[in-house]
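Contents: one structure, followed by commentary.
All protein chains but one are shown in place.
Let's turn to chain A:
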Amino acid sequence: MVAAGPNRIDPYLIPALDGVAYGLLVFVAASGLVFCFGVANILNLAHGMLYAIGGYTAAALLDGGWASLALALAVGVLAAAAAGVLLAGLLTPVATGNHLTQALLTFGVALAGGSLLVAGFGPDDPRVRVPAALDGSVVVAGHRYAAYRLVFIVVAAVISAALYLVVRRTRAGMLVRAAVDDPEMVACMGVSPTRIRAGVLAAAGALAGAAGVLGAPIIGPGTDTADTVLLLSLVVVVLGGLGSMAGTLLAALAIGEIQTLGVALLPSAAPFLLFAAMAAVLAVRARGLATRWRTT
C-alpha cells in the first residue's frame, strides 16, 4: 500500500495545481462582486459583463509581446472601471439595499452590454495571444502543465495580497468601511456617499477587468463568458459569505478544486458537483463557510 501511494496521488497532482490557478482566477473575478455586495450593499448582476470587457480587450490588444500585455491590462482595467462608474451613475436613484431594483437594472445593463460586446467583437470566440514565452508548457513534478497558468498563480496571489492591504490599511479602504457603518457621519466629514458608491463600483470594475485580461487564456472571452463568471461569483458569495476576504478566498479556492480535482476524482458527478457542494453548505450552515473567519 505504501508503494502504491505516489502512483495513486500522481494522476491528481496536475488537477490539484490547476484547481489553485482556477480558484485564484475565480477569486479575483468574484472579489469585485463580493466587495460591492458585502461592503457597499449593491447587487451588481452586470459583474460578469465587466469581466467580459477585460477579456475582449485582451483578445483585441494582445499580440504575443509583453508590451501588449501591459497595454491590455491598463486598457482593460480602465474600461471596466469606467463601466463600473457608469453603473454607479445608473444606480444613483436606487436606494441602497433595494436588491430587486438593483438586480433588474444591472441585469438589463448586462444583457444590453453583452449584446454590444458581441456586436462589436463578433459572435466567434476571439483569439487570445499570450506572450510567446508563456505560450507553452513546462514540466512540473514529471507532468506537463501550461506555463501561463503557473505564472498566473503567482500574479493572482500578488493581486490578492494587494487587495487585502488596500481594504485594510489605506484611507480609501477605511472610507468605504466607514461609509457603510455610518454614511451620515462620513457625509458630514465632507465625503459624498455617491462618490464612494462610484468609487466602489469603479474598484469592482477594475478588479473584474484585471481578471478578464489576465484570465482571458483560462476563461476566454465569448458569448457565454459573462454568465459563467457571474454564476461562479454568485457561488463564491454563497459559499464564502460576505463577512471577510478570507472567506471569499477560501470559497474561490474550494470552487477551483471542486471544478478540477473533484471532477478528476468523480467524473460522473461532474454535472452537479459544484451545486451539490453549494447546497450542502447552505443546508449545514446558511451563513457560508466564512463564519469562523469573521473575527479575523
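Please note the rule applied: contacts are C-beta pairs under 8 Å (C-beta built on N, C-alpha and C of every residue); 3 or more make two chains touch, one makes a residue touch a chain; residues count from 1.
The definition used in the following text is that contacts and distances are computed from a predicted model.
For the omitted chain of this complex, the UniProt record lists the protein as "Amino acid ABC transporter substrate-binding protein", which is one of "Iron uptake system component EfeO", "Amino acid ABC transporter substrate-binding protein", "Quinol:cytochrome c oxidoreductase pentaheme cytochrome subunit" or "YciI family protein". Considering A:Ala133, A:Ala161 or A:Ala270, the position touching the chain not shown turns out to be A:Ala270 (whole complex).
Within the complete assembly, residues 11-12, 14-15, 18, 22, 37-38, 41, 43, 45, 96-97, 99, 103, 115, 118, 122-129, 135-137, 143-148, 180-182, 217-220, 222-224, 227-228, 230-231, 234-235, 237-238, 241-243, 259-264, 267, 270-271, 275, 278, 282, 286-288 of chain A touch the chain that is not shown.
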